[in-house]
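Of the protein chains in this complex, all but one are displayed in their positions.
And now, subunit A:
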Amino acid sequence: MESLQFAPFSSGLDAGFWPKLSEKKLNEYALDESSKDISGFYYNGDIRNQNPILNVDYTCFDRLFKTPARSFISHGVLYLKNTIEGFKECDKKLLLEEKANQIWQDIKTGKAVEDPTLLSRFILLAYADLKKYHYYYWFAFPALIYNEHSADNYREQGLFMKFIMINVKLGKKLLTSFLNIYKKFQRNLTLNSIVNKFSKFSGVFFMVIIAFSFCDPCTLENHPGWPLRNFLLLIAYTWADKLETCNILCFRDKSRDGKREISHSLMLNVQLPKLDKETCPKCVGWEKNEKQKLGPRMVNLSATMDPSRLCASAV
């Protein structure tokens, strides 16, 4: 018995992001400080042991954002401040609480069952010093706390292989149907339709393991990734009356040298303590900086973006 620990996201801003942001700031936003909707994505096919990365690239501003193949969307909001003071003094606690409340509402109204991507959200607080090409930023990946003191969660390693074995014995039918569902899920099948689909299997419930599954961007062998946190809360809120424990399949899907592998996926058996359904849980999620402190990060892109320096280095 050990309490479950989740590997937090690391932010990954792509090369084109800051130039695009600068362009937007100059031509579109100007002095408008209101929040802007942006999109990020994560991938569950990483091969190495690194922090799971939430990528935000130059396409994040597109209204019709298209996630890259095999990636999963995270809904973000950008707060671009006009001054460094505004950036510094901005009430970060409030921003996080607002997001937490939004997620909580989506869980309560059942919207998140329809569209589980609503559980994955992020905040990007930024300030762009366009003259010096200095960019200050701070990410938050809101995660609602679900019984943080409960140590009743435990995991079973290696169960995933067993899971497959059982299914192979059952004639591969269920595994195939699972992989079909997964394939469709990549093409935006809703959780609700999956639940409906499962209820059709109710006749064979006693023979098989029913598992909630999510695409896990984490590759650590003992820890699931960050997206599970809000998902667990959703499960607890929606189905805890019927379930005391639930199986969670942390689905990982890597390819290397032409071979696809999913055996590093995790199977967890998590206890579902009762949840206070009235109040919105506390929320955590501000990203730590290089020194592992709660603080923003800064990038200096003058060497690559400042025209005068580019000129100088070209001669």
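One rule holds in what follows: contacts are C-beta pairs under 8 Å (C-beta built on N, C-alpha and C of every residue); 3 or more make two chains touch, one makes a residue touch a chain; residues count from 1.
Throughout what follows, contacts and distances are computed from a predicted model.
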Ask   = Which name from "Mediator of RNA polymerase II transcription subunit 4", "AP complex subunit sigma", "Ubiquitin-like-conjugating enzyme ATG3" or "Eukaryotic translation initiation factor 3 subunit K" does UniProt give the chain that's left off?
value = "Ubiquitin-like-conjugating enzyme ATG3"
Ask   = Which one, A:43, A:72 or A:104, makes contact with the chain that was left out?
value = A:43
Key: Sole contact to the chain not displayed, among A:11, A:39 or A:265   = A:11
Ask   = Contacts of subunit A with the missing chain: which residues?
value = 3-8, 10-16, 18-20, 23, 43, 45-51, 53, 55, 58, 66, 68-70, 84, 87-88, 92-93, 96, 131-132, 134, 136, 145-146, 148-149, 220-223, 229, 255-258, 260, 282, 284-286, 289-290, 292-305, 310, 313-315
